[in-house]
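Missing here is one protein chain; the remaining ones are kept as they sit in the complex.
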């Protein structure tokens, strides 16, 4: 590892890592929804708790930006990265909330493509959490953003096939509309992970 | 008030204030739609007029950016703030237009949650209009963006409960689809006010 001339501002890296670890908790909760006999309201409530944690982390990050004279990279980029990690969590929470509010988990089963999308999100969350500590040395990040983009493409395909199924006539119009809302939040979460990766790429381009 | 070393470029603050005052006119017109026996086409037309005013203000702002050597803060931020104020107006106009185009005001009544969302927008417009003149001294802005974010969360909850009602079976599928379009524009307007507040926060962070 090269010696860093940048001021050691570990707190920023810690906050990014905490925020990303929270996203892993979020996708793990979504995975629980697939288990038989799960208490959907409880999962939805715990997602809301994790989302509040994320808000607190984002808030701490913003305060840190305001109170720090020299930041490890551009203030605006720290700000973007923080708010984009927060955006992912908002979409994850929305998925759990909507499944509960619309009573969709009372259906015999959710479409297979929804589970595929949750699985993509889970992988994205894990490699994002792995990548955040590597921001410090600005090393090994390219593989991270390439993989996030690959997963986003995979998510896009699952989303598209999910819509084909929803519009196939298998479900009534109102159920289709409800599932479409959930599908859109799942896809927005996939995209939001990509926005995080794009910002990491922008930071790395500037620093290189 | 501290003495400002920034060049006095009052015209920028005036244009931001005018743009925000126009948003207040916009939300007041949306409020008129709730009145019994209202002429919906007339309200929709007046919204379009207000939107044209906003376009002109945005245009004047861009010309001002181009013709001014020293701007009170970063050109790009002035540009963002102007275009984001304009975005809010686009969504407000869309709400009025769609209600008219889809004939939704012919229903016995619109869902209560729609009125709640218009009320949130009205509050957001008023505190945004109050905050714009404070950009000059960069004081008292934190309470503004905190309140906008709180209102945006309130709007999110109303939006979510609105969808639950729309998908409850109370309305036929086509009416649901029409109302969903209006609901999405209302929610996008709430978000757009938050984008304005985020840009104000970014500017304040840079200047602090």
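The letters A and B name the chains in turn, as written, and every chain counts its residues from 1.
Quick note on the criterion: a contact is a pair of C-beta atoms (placed from the backbone, for glycine too) under 8 Å apart; a residue touches a chain by one contact, two chains touch by 3 or more.
All values reported here derive from a predicted model rather than from experimental measurement.
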Among B:147, B:181 or B:207, residue touching the chain not depicted: B:181
From B:65, B:110, B:137 or B:161, residue that would touch the chain that is not displayed: B:65
Residue touching the undisplayed chain, where the options are A:40, A:65 or A:163: A:163
Residues from subunit A at the interface with the omitted partner, ascending: 160, 163-164, 166-167, 169, 173, 176-177, 180, 198, 201-202, 205-206, 208
Absent-chain interface as seen on subunit B, which is shown: 62, 65-66, 75-76, 79, 83, 97-98, 101-102, 173-174, 177-178, 181
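Operating definition for what follows: only the chains that are shown with their structure count from here on.
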Subunit A-subunit B separation of Cα centroids, rounded to whole Å: 28
